[in-house]
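Take a look at the following structure, please.
One protein chain omitted, others in place.
Our next item is chain A:
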Amino acid sequence: MIEIKDLHKSYKMGSNSLHVLKGINFSVEDGELVAIMGSSGSGKSTLLNILGMLDEADEGEYTLDNVPIKNLSETKAAQYRNKFLGFVFQSFNLINYKSAMENVALPLYYQRVARKERTEKALQYLERVGLREWATHLPSELSGGQKQRVAIARAMAAEPKVLLADEPTGALDSTTSYEVMDLIQKINDEGNTILVVTHEEDIAHMCKRIVHLKDGVIVEDKKVKQVRAAEYVQ
């Protein structure tokens, strides 16, 4: 599904250049649930942004579902993001003046799905994250966990190839975190490929594979026995 070869990325900070990714080689199979771990500054978010086509690598190859991702125009990148990727952010990033349902329907709007069908699908995905009765509520009327579940429903609504989650539990307490991870695991059980960036050990161990990043290189890449989050959820 994801194929990365010798990926480099540096940021210019005034006259200095900060080399963030120093040759990453890494691949993800269909249906995997991968945790990308590392302390802050290890380059894990940068990697996720490049995978998400939100940022571009300086060097190296990136293939997503056998499509080479290289020198994309803004328009092309937007179309690929819409088609291939679903995003979940630490700060939820819901549009605050749109209801839960409208937020979930937004990626479908950009896919030019008809309005009626959009609403239907959005409600269906809200149902799956258990928030159907909250469909007409604004994000400000939802709790943090609920917001993140709406965000996950939104990411899933476009039926992407890969779900990218950047610290999805970073802004949540542990009980809520486990609920969100439970949801992510269930989505993975249905065969969806998911990448989770986190710096929390317990969250990482709820994935099936952990990739450790340190100073811009992968120092460890191991399969782990998945801890089911459901065990912690009442």
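The working rule: contacts are C-beta pairs under 8 Å (C-beta built on N, C-alpha and C of every residue); 3 or more make two chains touch, one makes a residue touch a chain; residues count from 1.
Everything below uses one rule, namely that contacts and distances are computed from a predicted model.
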Inset, instruction - Write down which listed name, "Succinate dehydrogenase cytochrome b556 subunit", "Phenylalanine--tRNA ligase alpha subunit", "ABC transporter permease" or "Tol-Pal system protein TolB", is the UniProt protein name of the chain that is not shown. - result: "ABC transporter permease"
Legend entry - Absent-chain contact - pick from A:38, A:52 or A:168: A:52
Legend entry - Contact with the hidden chain (one of A:27, A:91, A:143 or A:174): A:91
Inset, instruction - Name, in rising order, the residues on chain A that touch the hidden chain in the full complex. - result: 49, 52, 54-55, 74-75, 78-79, 81-83, 87, 89, 91, 93-95, 97-98, 102, 106-107, 109-112, 114-115, 154, 158
